[in-house]
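The complex is shown incomplete by one protein chain, all other protein chains being positioned as in the whole.
Take a look at chain A:
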Amino acid sequence: MCRISVTFVNKDGTEKTISVPVGMSMLEAAHENDIELEGACEGSLACSTCHVIVMDVKDYNKLEDPTDEENDMLDLAFGLTETSRLGCQVIAKPELDGVRLALPAATRNFAVDGFVPKPH
């Protein structure tokens, strides 16, 4: 099969299922389907704005290990989890059919130098 189905889950719970051709990155797929996933550095491993959370750990294990560069950028991502990856580095393959990716609550950490956001 040359297309797989991927579901993006927003922080408020709404979902969008899209069809992704094998070989395309999750970031590209999101952009083609108008999903709100930023990619400030256009997939060049210079930022962490395309951070996605792989919801099923089995799917996470199917992915190749992240490179050192990816890990460096992931360390800067907001809301990092054990199954976080950069969307631009997750390439669609047949084994990933049906994968669910959660979008983090925010793209960057607001806490800078001990600044605590005011409660709302």
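Basically, a contact is a pair of C-beta atoms (placed from the backbone, for glycine too) under 8 Å apart; a residue touches a chain by one contact, two chains touch by 3 or more; residues count from 1.
Simple rule for what comes next: contacts and distances are computed from a predicted model.
Hidden from the displayed complex is a chain whose UniProt protein name, among "Transcription initiation factor IIB", "EXT1C protein", "Lipoyl synthase, mitochondrial" or "Dihydropyrimidinase-related protein 2", is "Lipoyl synthase, mitochondrial".
Screening A:42, A:64 or A:95 against the full complex identifies A:42 as the residue touching the chain left out. When the missing chain is restored to the complex, the residue among A:15, A:56 or A:69 that touches it is A:69. When the whole complex is considered, the residue among A:25, A:83 or A:107 that touches the unshown chain is A:107. In the full complex, chain A makes contact with the omitted chain through residues 11, 31, 34, 36, 38-42, 44-49, 69, 76, 105-110, 112, 115, 117-120.
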